[in-house]
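Questions regarding the structure given below will be posed in turn.
Yeah, one chain of the complex is gone here, protein chain that is, but the others are all in their spots.
Showing subunit A:
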Amino acid sequence: MSIFNFFRAAPRASAVQAKERLQIVMAHERAGRSGPDYLPMLQQELLAVIAKYVNIDENKVEVKLDRGGDCSTLEVNIELPAREQAKAAATAKPGDKPAGNDDAAAKRPAGGAVGNAGAKKRI
């Protein structure tokens, strides 16, 4: 099934979905308008507390929010180092891909597969 068929499969539903999505997101936005955005502060404070006990890498913290109709979930994922040693190794060698930063590495034009793909396109 092509992506076009997917969109055509249920034409009746799309306006209904639009309405439902709007109702949910806007209920949250209206409620949040009065107060300040607390998520960045919450994240900082959580990190500060955890950092008291374990050594954490700031790049390995993931905060996810899923706004639902009846309830929302806030998910905080903090990757803890298996051993102190492992962490030291990852940060010591600047030439290596820094872990948790794969996106930036993939975008770099130089080197292996990525560079080749770029060259092919140009021909």
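In this text, a residue touches a chain if its C-beta (ideal position, glycine included) is under 8 Å from a C-beta of that chain, and two chains touch if they have at least 3 such contacts; residues count from 1.
The definition used in the following text is that contacts and distances are computed from a predicted model.
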Name per UniProt, for the chain absent here [options: "Septum site-determining protein MinD", "Decaprenylphospho-beta-D-erythro-pentofuranosid-2-ulose 2-reductase", "Aldehyde oxidoreductase iron-sulfur-binding subunit PaoA" or "ABC transporter"]: "Septum site-determining protein MinD"
Absent-chain contact - pick from A:Gln23, A:Gln44, A:Asn59 or A:Ser72: A:Gln23
Identified contact with the non-displayed chain, of A:Ala15, A:Val49 or A:Ala82: A:Ala15
Touching residues on subunit A - with respect to the absent chain: 11-16, 18-19, 21-23, 25-26, 29-30, 33
